[in-house]
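Complex shown without one protein chain; remaining protein chains in place.
Presenting subunit A:
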Amino acid sequence: MCASVKYNIRGPALIPRMKTKHRIYYITLFSIVLLGLIATGMFQFWPHSIESSSDWSVQKRSIRDVPVVRLPADSPVPERGDLSCRMHTCFDVYRCGFNPKNKIKVYIYSLKKYVDDAGVPVSSTISQEYNELLTAVADSDYYTEDIARACLFIPSIDLLNQNALRVKETAQALAQLSRWDRGTNHLLFNMLPGGPPDYNTALDVPRDRALLAGGGFSTWTYRQGYDVSIPVYSPLSAEVDLPEKGPGPRRYFLLSSQMALHPEYREELAALQARHGEAALVLDKCTNLSEGIPAARKRCHKHQVFDYPQVLQEATFCVVLRGARLGQAVLSDVLRAGCIPVIIADSYILPFSEVLDWKRASVAVPEEKMSDVYSILQSIPQRQIEEMQRQARWFWEAYFQSIKAIALATLQIINDRIYPYAAISYEDWNDPPSVKWGSVSNPLFLPLIPPQSQGFTAIVLTYDRVESLFRVITEVSKVPSLSKLLVVWNNQNKNPPEDSLWPKIRVPLKVVRTAENKLSNRFFPYDEIETEAVLAIDDDIIMLTSDELQFGYEVWREFPDRLVGYPGRLHLWDHEMSKWKYESEWTNEVSMVLTGAAFYHKYFNYLYTYKMPGDIKNWVDAHMNCEDIAMNFLVANVTGKAVIKV
């Protein structure tokens, strides 16, 4: 408002010199030019926005409107799956090219409705879960819209349930995909394979070289390192709200909740229950439920009715028996309840077994040994049981919980095969967050005493105290194990003394000039450092004798992963001030050593320079202080070990 008032005053002051006619003329001209400009701008940019907004309208459409594709009866059918396929034979890795982010690119075919010659649909267009799965993939970093850049292709043909599709026609639909090429680099998702009467353990749809992410693989159909075994998603995961129940003893020791069991198995279970009474509970379908109660949510034992899946939380171990299919959705419910699954399904390839360590979360019992199940489980100590309960729940949270979790874990596994050097580690896959936080993995874990012959490199940080520096150099050069001396000249305004002025010593002496006067220059991993051991020493530490230094090096050799130094310091919690305090008095404990004279591994220089968390390094450089506390923190944080004071 203010501005417009100003202009209002200024405007007339400028223009009065012109005649009114001219003024109107000018205004009109100006307006026309302006309008022209606007119009140009509009035409320049409008089409794109129109396009993207039309995209919007495409997104908001109905499944009933998807294009229909008619499959001629004689259209080609792919070969059956090739059992000898491995990543290096059947997978075209060239399509994945080089990607700096080490991430595969996944393309999803657009949704079509396939009908046969007679116009009868081949399958239901898409299920809720498959739609969710494709949405999850499309929302992830893996997704690409560019078919030419894609490394992996996911058909939008829903194969999750084999019973919901016609095998031959679906195969024909696969074969006519634009980049099919014998199924190379195509990923198919299936959770319920096979059909009556013999229930194959892998999808029956001929798929040639396509990778199969399948639920219920057996050792005979699973192509190790090629296929991915996935869980059978349990819709109860989304339907029922089941609060987490911590590990600990539960009411029932062993529970069976599956409804469709072969009589032979049921007999075995009944015998178990008879032998162990209250501790074992075998549930069955409810026969006399009143109308309106979903049968899927109730289980019965004799006349007692139990809520499912809530009852699973009452048991320590839950039986997951093979049905007609090896993969059972009940596994997901059981894990969610923190009940340890007892897998009785010989040859079943457990979900994501390529990366998940199922021994930590489940017990596998051979079908033959079913009668011994109770004694096998009883031999497991309580502590291990609690650990397994925790692990089971964590597996569900991370990999079973939603269709999205299943889809992303599958893609991650394939991604790790293609970029193995950037693969996720065993610990990342298997350790629950609480363990990840508490654990320290020492980067120098190998017990190793480096040979004495290697020696150490002394690094002297100096600014301009040349006299004192020369004394330090002379002193340090007397240490037998010194192999090189590096002077870090931190003064940009002054040149280091001429070569002839430096003390003559028996080891090579190198002067490194720095670009900026920063404290962190002391901890830079200079290429000149050829030994693992580094002695950081200030240019005024002249009181250490060569014996003291030599012994310090000997001590470092026996503790190469620690800081070995001379003056020690301690950190204390100040209760009055409620903060940490730095103690430099003579105390009975030390937690830090000053880096004015300390031995440590060169690797910590690399960590200090490149991996220091947060803004610590910049803070130290800005304040010209605290670099020794920063280094002590860094080493203690990565190794979990204390310093050694000599």
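In this text, a residue touches a chain if its C-beta (ideal position, glycine included) is under 8 Å from a C-beta of that chain, and two chains touch if they have at least 3 such contacts; residues count from 1.
One rule holds for everything that comes next: contacts and distances are computed from a predicted model.
Per the UniProt record, the absent chain's protein name among "Hemoglobin subunit pi", "AP-2 complex subunit alpha", "Prolactin" or "Exostosin-like 1" is "Exostosin-like 1".
Among the residues A:Val77, A:Val115 or A:Ala138, only A:Ala138 touches the chain that is left out of the figure. Per the touch definition above, the residue from A:Leu71, A:Cys90 or A:Ile126 contacting the chain not shown is A:Ile126. When the missing chain is restored to the complex, the residue among A:Asp117, A:Glu367, A:Asp547 or A:Asp574 that touches it is A:Glu367.
Summary of contacts with the chain left out: across A:Ser75, A:Asn200, A:Gln310 or A:Ser347, the touching residue is A:Ser347. Per the touch definition above, the residue from A:Val69, A:Ile147, A:Ala274 or A:Ala296 contacting the chain not shown is A:Ala296. For the options A:Thr219, A:Thr545 or A:Ser584, the residue in contact with the chain missing from this view is A:Thr219.
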